[in-house]
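A protein chain is absent from this complex, but the other protein chains hold their places.
Chain lettering (A and B) follows the sequence in which the chains are written, and residue indices restart at 1 in each chain.
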Amino acid sequence: MLGTLLKIGKMGIKEYLQYKSVLFLFTLNRIIEVVVYIFVWYAIYNQTGQIEGFAINEIATYYILVVTLVPMSLWGINEDIAYSIRKGYITRELLNPISYFTYYFGKELGEMGFGLLTAICTFIVCNIFWTVLMPVNIWAFIAFICILLLNIPISYFLQMIVGTCGFYTNATWGMQILRKSIISIFSGLIAPLTMFPVAFQKVANILPFKEFFYTPINIYLGKIQGVEILFIIGKQLIWVLIMYVLAKVFFNKAVKKITINGG
Amino acid sequence: MSIIEVKDLEKVYKTSDKESGIIGYIKHLFQPKYKEFKAVKKVNFSIEEGELVGYIGENGAGKSTTIKMLTGLLTPTSGKVIVNGKVPYENRIENNKQIGAVFGQKTQLWWDLPVIESFRLIKKMYKIPENEYRKNLKKFSALLELDELLNKPVKNLSLGQKMRCEIAATFLHNPKIVYLDEPTIGLDVLVKERIRKFIKDINKEKNTTVILTTHDLKDIEEVCDRIILIDKGSIIYDGEKQTFKDTYGKQVLAQISIKNKNALITNETIEDEFEVIEETEDFLKIKFNHDKTTIMNVVNRISVFCEIVDMHVQEQGLEEILKEIYRGEVVC
Partner (left out) sequence: MTKIKDNISIYLSMLSCSIKSMMEYRVDFIVGIISQLLTQAVELIFIWIIFQNTQSLAGWTFDKLLLLYGITMLTIAIVDFLFDSIYDIGPKYIKDGDFDKLLLRPIHPLISVIGDTKTFTAFGYMAISLILIISMLIKLQIDITFMLVAKIIIFAFSGALIIGAIMIALSVTSFYTYKSNEIIWSVFRIYTFAQYPVEIYNKFIRILITFIFPFVFATYYPTLNYLGMENGWLMYLSPIVAIIFLIIAVKIWNWGLNKYRSTGN
């Protein structure tokens, strides 16, 4: 099973790398996205001399890590699921000797693998233009990686839920944007969550998206430490379970639609 | 026990009967009305291991609904399907391990990658033992001439090349049963021939059961021994292909070269024994029915009017018989 998953993942990465220019372009896109944020914060810092709770190189590092993590937190396979439904490939894929759910998890791993490549390139290139802080210590870095790994199933199950909407509407691209917008708002992608109103922060604390950007970056910067990290991992595990159940319910319902109504 | 057992199989589709307009839509939301449509009605058949079966019928006759129930993609409304001891729609994944399927142009190959990559994935997914995989790959490559294609990305292949690879991919894990839905659509004659030969060869060697649905009846003619004919959801014929042709294909077409014609051969002069389709000074094309007359009779009749130089008799093909059945000219 694991072998099959990794094989599918590897094929996904290879598929991307068929187009040699893609990695370069995706990296360039990441950097264009971060430039504005960083210049805006530099301007504010030069004007006021301070930013709530962050040193200027911390805030720059924050945003560089945000764009570095975007490929792993926002990208994924959900357009693939909608495509497979729309074009009818799903009927073929349901005849695979492994479940559709597992098959696409393999594909998700491929996306994540390519995302990781892009992330590493982005991080290295950003180091040329700005001074990026390194993790405060090795333990912070390990915790940072753990949180990111736990995001993979959460993100995948969420995409499964969004993707199965392809059974009901052709306008799944809108659902995608909705997913990305909600994650952007509640994850700390726009700005560190501590800069948001308190009521808003309370909502963000409950949702799993904070762990996509804000939490790991703050662990990296050493602003979240110790036992708190264990609580966060606990929270993530609970969310993995919740999302798994939801995704299964959504997916099984959608497959019923195929097996009863013939798609 | 038969490898596929189908008993009283029925499938009823419910389609929502919406009135048009927003008001109709809202009405439907609260009080949904459904129309029922019986796609498959009380179908029974059983297929033995190693049989080559052509499953034919017009568009909308219930062909693909049946195939979908056999593969487990569709749950029957009532009745039962057992494939090699398993109920496919209750245990899809387990059933998937023993079957292979080609669905028209819906490829299982990865578009951007070389074909061999997809093959390796199939090897992993179906847990094909290394030596078995090698053996099959070597044999299939020879039969379907894949050697030069394996390292090319799928997107660069022509339709025929793609289908050859697809067929190989389907048989790679030695499936017990293979469902082929329109495997030759849009292909040129040579590729069609090659695919047909491949199916027959593999069937002979591995005793693979093959169920073939196609609109190209030459596929059936050349591959299948048995046909199941479905019309409006019911099976109207199930049996040997040759018996089918003998029973329903009674029309015979004869093309006759003649000389020294002494009179016009009209339908009147031959008293309805056969039908003249075309007539010139040295050529005659006629049609007659096996039940009503024999070739000897016809020859005797014609010799009265002319000398016969050469004669070419053609039995009705599957295609012509089916056309007559669909038109209602012949009843099963």
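Following the convention adopted for this analysis, a residue touches a chain if its C-beta (ideal position, glycine included) is under 8 Å from a C-beta of that chain, and two chains touch if they have at least 3 such contacts.
All values reported here derive from a predicted model rather than from experimental measurement.
Every shown chain that the unseen chain touches in the whole complex is listed here: A. Within the whole complex, the absent chain has one touching residue among A:Leu6, A:Cys146, A:Met195 or A:Leu246, and that is A:Met195. Annotation: of A:Ile44, A:Leu116, A:Cys146 or A:Ile260, A:Ile44 touches the absent chain (contact as defined above). The residue touching the chain not shown here, chosen from A:Met1, A:Ile32 or A:Leu149, is A:Ile32.
For chain A, the list of residues touching the undisplayed chain reads 19, 21-22, 25-26, 28-29, 32-33, 35-37, 39-40, 42-44, 47-48, 51-52, 169-171, 173-175, 177-178, 180-182, 184-185, 189-191, 195-196.
As a convention for this text, only the chains that are shown with their structure count from here on.
Touching chain A in their complex are the following residues of chain B: 13-14, 65, 68, 71-75, 89, 92-93, 96-97, 99, 101, 103, 106-108, 110-113, 117, 120-121, 124-126, 153, 173.
Residue ranges of chain A in contact with chain B, taken from their complex: 3-4, 7-8, 11, 14-15, 18, 87-89, 91-99, 258-262.
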